[in-house]
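Every protein chain but one is kept in place in this view of the complex.
By letter and in written order, the chains are A and B; residue numbering begins at 1 in each of them.
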Amino acid sequence: MTNYLIKGARPLGGDPVDILLQDGRVAAVGDSLEATGAEVVQAAGLVALPGLVDLHTHLREPGREDAETVETGSRAAALGGFTAVHAMANTDPVADTAGVVEQVWRLGQEAGLVDVVPVGAVTVGLAGERLAELGAMADSAARVRVFSDDGHCVSDPALMRRALEYVKAFDGVVAQHAEEPRLTVGAQMHEGDRSARLGLTGWPAAAEEAIIARDVLLAEHVGARLHVCHVSTAGSVEILRWAKSRGVQVTAEVTPHHLLLTDACAESYDPVFKVNPPLRTDADVEALRAGLADGTIDAVGTDHAPHAVEDKESEWAQARPGMLGLEQALSVVIETMVEPGRLDWAGVADRMSVRPAQIGRLADHGRLIAPGEPANLVLVDPAARAAVDPAALASRSRNSPYAGRELPGRVVATFLRGEATVLDGKATR
Amino acid sequence: MKRHLLEAADLDRDDATLVLDTAAQIDQALAGREVKKLPTLRGRTVVNLFYEDSTRTRISFELAAKRLSADVINFSAKGSSVSKGESLKDTALTLEAMGADGVVVRHSASGAPHRLASWVKGSVVNAGDGTHEHPTQALLDAYTIRQRLGRLDGVRVTIVGDVLHSRVARSNVGLLHTLGAEVTLVAPPTLLPVGVGSWPADVGYDLDAVLPKSDVVMMLRVQAERMNASFFPSAREYSRRYGLDARRMAALPDDAIVMHPGPMNRGMEIAAEVADSVRSTIVEQVANGVSTRMAVLYLLLGGNA
Partner (left out) sequence: MPRAWPGGGPPRSVPYRRRRSDHSFNDPSSEAGKEASLARSSEPARSTAPGSTPGTLLSAADVARVIDRIAHQLIERAAAAHPGRDGLADLVLVGIPTRGAPLARRLAARVEAFSGATVDVGTVDITLYRDDLRRRGVRALEPTLMPDGGIDDRLVVLVDDVLFSGRSVRAALDALRDLGRPQAVQLAVLVDRGHRELPIRADYVGKNVPTSRAQQVRVHLAETDGVDEVLVTGEAG
């Protein structure tokens, strides 16, 4: 095993120090460290953060390996600075049994670029009718703790209540895709002035907010943990703030694209901007940034959703919703939160690593950079700026909404348990 | 003029006026002639790419192109490679390879013509896309209003019915506003889009209150199936509250006209006696559709090198 001596990095943006990674752990943090045999990584000017943790990734394997595989998605994640990603359950077959979650987990281990943590489906086949064998998935080698029907809402309130209750037995959490399906039949984009003019069926904010309001009340009632996926509206942030003030055990994530883009993107009718929940208004973007800054929103979750070309180069209504996110997530957070001064580097580490790891109950991730801790960390050059070139992405798909957009921040190196998965901005395997 | 006609906003007031003036000159030039054909687009190819059945619109465009001597190819989605799953982009590239100078596209998906326009070099004319726009319908409606009333500036146009799902309404609101008309939308609130407040139009729910102040009443087609999705309780209630019958027509100013883009649901949004009255412009609208579309094709394709 290679040992690494990182010279002059700034942990959480603080003063430059040297960091020695040895045998998968942080061995020492201090000035002018020496280590014979260790590979030196010059990191002057780079910010060191704990390895990023994504609560919301679609790796598409099994079923749509033409769009992404566990391996290609893992590589994209490592290049984005992640050391752990939660792989969503809406694969084909659905990850609703111990067998499927173990298969995904094993594929992640084989790729060895990030820890791939499978998410289990809440209901069989994501059909929203009866609970999947949640306990079996929890007890499997994959040790599933996050359960989600993402892509579909667990809309039946009785079923949602039971799911919330049931996962308490193994400290699990239900991650809800908050979308009242009867209010979003045929929905294509945020319902508002632009949908009215573009003639695209509207996806009302109330369809998300109604479910979140219902679910926080249910979570409070049964004393369970609830996680809300991809919060997209100002109203949702208000409901979450209210729920947290009441002591409800609710956490929430926001996607990079909802922090940056608005429904104005739909004017091009280019389905690369079609996503679920849809891009919202400027006011929503502002509320989401504020919510992430004050901690009402706990985490950034990419909702990395690769799609094959034929599923995106089509009419808007025919296209599948979803955007790539892993490789640009940190850059978008720097652009929208760090550069405007709304989040410092410690805040970035908290929202992109510490809290998501806690929500997912990942003991080895989201730890501070300190002696004895697992050596999961990322080195970022905050001064670098580059335009996004979809052709250069590691993902197998090309549906990046940031194509051609100049974004700040470059992941220079990522370490997973002391092994470099990314060096000099390139994946090591 | 822009290269494509995708939505009413592609036309500023000068462009829109030029289209209407051109249509009028074409009408006049062809009036009473035995040979209703002009050599203008000889050697140009116009493809009618229809993903939705719409015989009347297709025929109108076909006649317009043929009267300008263009070669016309009708490419209907049914029974073609399209129904076998060929994507819009592949179809676009095929048309491009065939050297289509103009593509007239009707599609059930809003924005499909915009996508097409990004893939082909020729001019794209939107012949109706989903619930978005139908700009040539708005042009022919504006032409008809100008022909009947002699002006558009300050004309009070009331559009009644299923605005939410109507591409005709969207195009007419945009174009008529551009041309200086004052548009009022009347519909049950369920059939108005959230966000209609941002449109350059007044909105009301009471047809009887608006009729005496309307120079033009444009009735939109309302599909009875909408009541299954609770947009309104029953066809009867819709008709009673928002249908145009003889009693309501009598409340209109003397020279007001009644329009309908067709096809009509007689007895639903419009009573037969209204549709067949002297105020009705429904037949003129069809005739004007051909000359308006000739004007559009001439202006978009005539100068393309």
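We take it that contacts are C-beta pairs under 8 Å (C-beta built on N, C-alpha and C of every residue); 3 or more make two chains touch, one makes a residue touch a chain.
Everything numeric here is computed off the predicted structure, so don't read it as measured data.
Undergrad: Would you indicate which residue among B:40, B:76 or B:147 is in contact with the undisplayed chain?
TA: Selected residue, touching the omitted chain: B:40.
Undergrad: Among B:9, B:194, B:251 or B:264, which one touches the chain that has been omitted from the display?
TA: Going through B:9, B:194, B:251 or B:264 one by one, B:9 is the residue touching the chain not shown.
Undergrad: Of B:17, B:147 or B:277, which sits in contact with the chain we cannot see?
TA: Selected residue, touching the omitted chain: B:17.
Undergrad: What is the set of subunit B residues that contact the non-displayed chain in the whole complex?
TA: Against the left-out chain, subunit B lists 8-9, 12-14, 17-18, 21-22, 25-26, 28-29, 32-33, 35, 37-40, 68, 153, 173-174, 177-180, 182-183, 198-202, 298-299, 302-305.
The rule is short, and it goes like this: only the chains that are shown with their structure count from here on.
Undergrad: Approximately how many whole Å separate the CA-defined centres of subunit A and subunit B?
TA: 45
Undergrad: Once bound in the complex, which stretches of subunit B touch subunit A?
TA: Of all residues in subunit B, those touching subunit A are 87-89, 107-112, 114-115, 118, 129-133, 167, 170, 193-199.
Undergrad: Within their complex, state which residues of subunit A touch subunit B.
TA: Per the stated touch rule, the residues are 188, 191-202, 204, 268-270, 310, 313-318.
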